[in-house]
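Okay, structure first, notes after.
All protein chains of the complex are present and in place, except for one that has been dropped.
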Amino acid sequence: EKKGLVVTSANNDFSMNIGGRIHADSTTHLNDDLQKRSSGDPAEAVSGTELRRARLALRGSFNRDFSYNIEADWGGNSVSLKDVLVTYQASPQLEITVGNQKHSVSMEVEESSNDIMFNERSLLSALTLPHFDRAMGLNIKTMGDNWSLKGGIYGDAVSSSGDGADEGGGFGVRGSFAPINESGKLIHLGASYGLRKANDNNSLSNGKTPRLRYETTNMSDLYLSDTGSIAGFEEIQLTGLEFAAMRGRFSAQAELGQASIKRDGGSDLSFNAHYLQLGWTLTGEARNYRGSDGEFKMLKPRNDFDLAQNHWGAWELALRLDELDLHDGDIDGGSQQRFSLNLNWYLNANLRILFGYSRAYDVESGPVIQQGGGEADNVDIFSLRTQLAL
Amino acid sequence: EKKGLVVTSANNDFSMNIGGRIHADSTTHLNDDLQKRSSGDPAEAVSGTELRRARLALRGSFNRDFSYNIEADWGGNSVSLKDVLVTYQASPQLEITVGNQKHSVSMEVEESSNDIMFNERSLLSALTLPHFDRAMGLNIKTMGDNWSLKGGIYGDAVSSSGDGADEGGGFGVRGSFAPINESGKLIHLGASYGLRKANDNNSLSNGKTPRLRYETTNMSDLYLSDTGSIAGFEEIQLTGLEFAAMRGRFSAQAELGQASIKRDGGSDLSFNAHYLQLGWTLTGEARNYRGSDGEFKMLKPRNDFDLAQNHWGAWELALRLDELDLHDGDIDGGSQQRFSLNLNWYLNANLRILFGYSRAYDVESGPVIQQGGGEADNVDIFSLRTQLAL
Partner (left out) sequence: EKKGLVVTSANNDFSMNIGGRIHADSTTHLNDDLQKRSSGDPAEAVSGTELRRARLALRGSFNRDFSYNIEADWGGNSVSLKDVLVTYQASPQLEITVGNQKHSVSMEVEESSNDIMFNERSLLSALTLPHFDRAMGLNIKTMGDNWSLKGGIYGDAVSSSGDGADEGGGFGVRGSFAPINESGKLIHLGASYGLRKANDNNSLSNGKTPRLRYETTNMSDLYLSDTGSIAGFEEIQLTGLEFAAMRGRFSAQAELGQASIKRDGGSDLSFNAHYLQLGWTLTGEARNYRGSDGEFKMLKPRNDFDLAQNHWGAWELALRLDELDLHDGDIDGGSQQRFSLNLNWYLNANLRILFGYSRAYDVESGPVIQQGGGEADNVDIFSLRTQLAL
């Protein structure tokens, strides 16, 4: 557990933990002298600094079986409510949660941004995040030490769509099973399926434009692949398969995803993405896996950083290969592959620093091209993050 | 008292309570195939989900006689500062409060959204809330066990009006008296008067357009009655009378309100609204009334929900009849009646679930009509709320 304070009432009947999160980023691009394919206008990536996440959270429990979480993010000076929910623990194996929460899809989405080994999620998130991130819903979860099954129905985002029509909705279900789950030894298998219908105007799904794309960093405003807004967007289905394994200091994780889109007045569309990532803790620690959630949690250093004792925390090397294909039928959002290498320094249970490098390659048919002409290939991205998690 | 934590300094000289609030809503309309009267454009209600309220609050006391409250709401991903104030308790019967706070008008407005028996306030709130909700001001309160007298002067909203002219201001005063106020026995009488002047451009009062209207739900964008922006709006006066009674598990509450508007270059306008509501606690608890505030507080279940002990919390049935008339002189904002029935489940002191049904009927002259023609009558509204109060 990361360090923090839990204040508890005298009779143990009420508890509160006040949490916070800082993700302070600095990013740079190389080889990004690009222009828009359509207009020829310059389309350089915006590099610089950003508070990617700045959050406060109130979490705790009451009346023994109930717990709550109110978490808001003000990164970039805009409000974004995160987990805002109440959970009822009906039995040790059954939880019911109401409120704003993540859809039950994709291991990578379920894992916290505090805990993943990279600065940003993979190209697969171009399919998962736009429509299957958090929504208002009702979720039921049943779990054991090495398995979980979670499913729920969801309305739309936390605000009114304001689009002059009824909002859409959907559901998501995810199961995970770890036939091997011992300290430092793991085989994880998982699968998920989600479906969302757009609103009655076919113009919004979970508060977002019906569009799939991937930004090189959260602040770059550069999308090397982008379907644009898909007219007549009726429904999106998401299917995913997960695999993970761990042996001591080494871990592997992979996901395959497919998004299928039904359109009003157009053929169905199908887009694909996947990633494979490998982790190697240079200082020897094994990563933490929680079987009842089917996800990895943040690595804890064996020895916290302390100059006086010549302790240097934990160091981790992570490699990721991912691919995204947004071309199908009359929609050509392009395709790309990406290679990411991260060196992560865990100073202690609350603080880590991420040095990330990525290269986007085999970029084809995207919305931008090089200024001299030619595909926007081999764009390099450097990202430095200081992360505090309370 | 609802459960929460109060942390107190060693010498009892400083205390802090960290609070929170979640109102997670799902709403549906029937019979809302409407169009705008003026343009014929479709005007269906937006149904779906919304985080109606998501709040954090810091409350406490210092230097024995002083207390504070800083509460902000991020519901719908926008910032709305609520109580942001400092109170000086000059004597047991005298309080002075500076900061952003509610005007002293209308029992229903004074009561917390956590405590009222319905998902949204009545049609009377079309007169009270737009101009007499919270504002920056100075309030003085004197009170006893069964009476209260509170009045204050108020400037405008928490932000600069930015309208190129000095902001407006006003005052509000409310008195309440409970000739009978024993456990489960109550007669409450109250009256209030408020006045606000618009800003120097006659275009804003308390940060709002000079307009009276009522939205079917907080997210529907459907207004069955609406004056539109009233040109030359100079001043609004609000007069209200209150009556409430309780006998054991039964309670009644009613308010009459009149809003009078002075215009620059137009005759005075007068609009009316009232409501009558009845409460019946099926599980037998009496509601809580606080005489020194002249308002009802949240019901507390005798037995908290606990399956193991076969306890089901408290259940409450509430009925409300209300009416709004926004027609006077050359302004025809229409009129409507509304019928609301709520079944409320209080699981414990922190959690309740509201099942609300309303029907708007006798709707006349409003800004929308049925798609086939004819008044927008008999619109049905279903609202489900999960409420956490810390």
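Quick notes on this one:
In this document, chain identifiers A and B correspond to the written order of the chains, with residue numbering beginning at 1 in each.
Convention: a contact is a pair of C-beta atoms (placed from the backbone, for glycine too) under 8 Å apart; a residue touches a chain by one contact, two chains touch by 3 or more.
Fair warning: this is a prediction, and the values are worked out from it, not measured in the lab.
Note that of B:P92, B:G164 or B:G265, the residue touching the chain absent from this view is B:G164.
Of the listed residues B:V79, B:L241 or B:L384, the one in contact with the hidden chain in the full complex is B:V79. Subunit A residues in contact with the hidden partner, per the touch definition given at the top, are 3-5, 7, 18, 20, 22, 24, 26, 42-51, 54-56, 74-79, 218-221, 304-307, 347-348, 350-351, 386, 388, 390. Residues 7, 9, 13-14, 16, 18, 56, 58, 62-63, 65-66, 68, 70, 72, 78-81, 84-86, 90, 98-100, 135-137, 154-169, 199-200 of subunit B touch the missing chain (whole complex, contact as defined above).
Just so it is clear, only the chains that are shown with their structure count from here on.
In this assembly, the C-alpha centroid of subunit A lies 38 Å from the C-alpha centroid of subunit B.
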